[in-house]
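Every protein chain but one is kept in place in this view of the complex.
Should a chain be cited, it is by its letter among A, B and C, assigned in written order, with residues numbered from 1 in that chain.
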Amino acid sequence: MADIYTEKVKDHFFNPRNVGEIKDADGVGTVGNPTCGDVMTVYIKVKNDKIKDIKFKTYGCAAAIASSSIGTEIVKGKTLDEAMKLSRDDIANELGGLPAIKMHCSNLFSDAIRKAIKDYRKRIK
Amino acid sequence: MADIYTEKVKDHFFNPRNVGEIKDADGVGTVGNPTCGDVMTVYIKVKNDKIKDIKFKTYGCAAAIASSSIGTEIVKGKTLDEAMKLSRDDIANELGGLPAIKMHCSNLFSDAIRKAIKDYRKRIK
Amino acid sequence: MKRIYMDYSATTPVDKEVIDEMAPYFGKYFGNPSSIHSFGRDAYDAIEKSRSKIADILNADADEIIFTSGGTESDNLGIMGVAYLNKDKRKRKGNNIITSSIEHPAVLETCKYLEKQGFNIKYLPVDKYGLIRIEDLEEAISKDTFLITIMYANNEIGTIEPINEIGKIANKYDVLFHTDGVQAVCKTPIDVKKLNIDLLSISSHKIYGPKGVGALYIRKGVKIRSLTHGGGQEKGLRSSTYNTTGIVGLGKACELGKIRLKEDMSQLKYLRDELIKNTLKIELSYLNGHPIKRLVNNANFCFEAIEGESLNMMLDEKGIASATGSACSSKNLQASHVLTAIGLNPEKAHGSLRLTLGRENTERDIKYIDNVLPDVVENLRKLSPLWDR
Partner (left out) sequence: MKRIYMDYSATTPVDKEVIDEMAPYFGKYFGNPSSIHSFGRDAYDAIEKSRSKIADILNADADEIIFTSGGTESDNLGIMGVAYLNKDKRKRKGNNIITSSIEHPAVLETCKYLEKQGFNIKYLPVDKYGLIRIEDLEEAISKDTFLITIMYANNEIGTIEPINEIGKIANKYDVLFHTDGVQAVCKTPIDVKKLNIDLLSISSHKIYGPKGVGALYIRKGVKIRSLTHGGGQEKGLRSSTYNTTGIVGLGKACELGKIRLKEDMSQLKYLRDELIKNTLKIELSYLNGHPIKRLVNNANFCFEAIEGESLNMMLDEKGIASATGSACSSKNLQASHVLTAIGLNPEKAHGSLRLTLGRENTERDIKYIDNVLPDVVENLRKLSPLWDR
């Protein structure tokens, strides 16, 4: 098979950043479905409308794990509105590209972070 | 391709016996058709109802030439009746066998010698 | 870093002796076997010698073997060749083919194609070990059935099908029996006569021969139609200039396979059993396929809560070459049809790992894997939201 993953994907897959859970998270988002082969949960701590801390857990292929890892890096410190706008293409671009067949994996993170932010906003209402 | 010819076929092809014409032949037989790729002419001298001398010319593949050559050897000295009885299988057997697709070549000689004998018998009538 | 290859069912390296045997046919005995001259005769003789060697490992006759470009072509030719001829002959025997639901795509996709062409295909289910049930087979047979095509041994989970019983049924109902022997050849003794096999597919690159060549055993008297058209080689069944080097390599591979069969089998079985024993110590890990009726070189596991492609990559990083039935590593994002057919839910199927052993594996390799695999699994589980222990 082609070496389908960029060095950046491999770096984030083999050394994923921000792995784990936040016990007292302000928001949590879980997306995906084990039947389809990927599930991601993201935990956020929010301060001044900004993402102060973030952790994730992902079940899935290398693309899914790397997308999760880099996604957490991107949004950390960003405002919630900025994080809401993050697209799958942003993540794929940041990774130096993903194979066409794996593009759906980069959805995982953007969907999960949105869900976590919505969760947070619901809680503070 | 398989080495389709026996050593005996090759011997008779590379060193054919009794090649040539007999100017004052007692009988001559030509069979075959250039369109089909083989033509043979056989010349005989007859004495006491026996084939005293025989020569041939053949246009054709190795099997045709070898069949002609060994055929002349077989019938030389035989009575005309014996020669008339020579079958294509006799020739093929004497050559140690011929590939199936080449069996028709061994007909050439038996057909030609019969024609030459008939020619002789017509002439002496 | 030392690399450990444990993907012998995907393909094998070419045996040193096979390479040596092929070598002179590239530049020296390179003639076209159909040519009349001495260069052609040398090549022709090599091909016929190879044909005998292949026949030998199956207890077949040399003239029952024809050469192809690999297992896929052999499967296609065996199945479509019979099907189309059957179609031509005024539907002499109906239009029903019976196969299993765990065939290799070379068989399965061929059957699906024939289905679109109007043939009626019955896909037998398998039990949790991957075995078809003989009762199912017998029940599926009707007077319209002209062909059974069921693999000898499965490429993913290693299960060996009840070939002897299938052959008997085929014989009893006078139905042709094709079997995809690609994974079984040289890993288990095969006797096509005893087993009533009419057609059997072989692939060279699975048995330490070169890639790009295979063979199809066709029992004397069984008629098939060719799929390609051309110069009429192989009694008109497979046109194209003979791949002499490849054929010589396949022949040598079979010769070696026959000589080494016993030794290979006991060595592989020993290593495989060690590997299975070690691996099943990992929490929530399972063996896929039959515990005993399985290829001597096949180990296939599921690990709960992790995904196979990630596992393959992590192992690759540690120098271990492995495979998986996970959807993520397939072209169509579908989990393996084999793992699904034995009843695994997609989640479990995603977490599968196939390790297939070969002649070059040693006990040290098994030990190395035992050192590495539990940690890799644990690390991936730490990452997994599905793992909550």
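Quick note on the criterion: a contact is a pair of C-beta atoms (placed from the backbone, for glycine too) under 8 Å apart; a residue touches a chain by one contact, two chains touch by 3 or more.
A quick note: this is a predicted structure, and the numbers were derived from the prediction, not measured.
In terms of the touch definition stated at the top, the absent chain reaches A, B, C within the entire complex. Check C:K49, C:K112 or C:K269 against the missing chain and you find that the one touching it is C:K112.
Check C:N196, C:T245, C:S336 or C:S352 against the missing chain and you find that the one touching it is C:T245. What subunit C contributes to its contact with the hidden chain is residues 3, 5, 7, 10-14, 16, 19, 26-28, 30-32, 34-40, 69-73, 75-76, 104-106, 109-110, 112-113, 203, 205, 210-213, 227-232, 239-246, 309, 312-313, 315-316, 320-324, 329, 331.
For subunit A, the list of residues touching the undisplayed chain reads 1-3.
Residues of subunit B in contact with the chain left out of this view: 13-14, 16, 19, 30, 34-41, 57-65, 101.
Following the convention adopted for this analysis, only the chains that are shown with their structure count from here on.
If the chains shown are joined wherever they touch, the resulting network is a simple chain of contacts running from one end to the other without closing. Averaging C-alpha coordinates per chain places the centre of subunit B 56 Å away from that of subunit C. Between the CA-based centres of subunit A and subunit B the separation comes to 92 Å, rounded to the whole angstrom. Under the contact definition stated at the top, not a single residue of subunit B touches 2 or more other chains. Within subunit C, contacts with two or more other chains are made by no residue at all.
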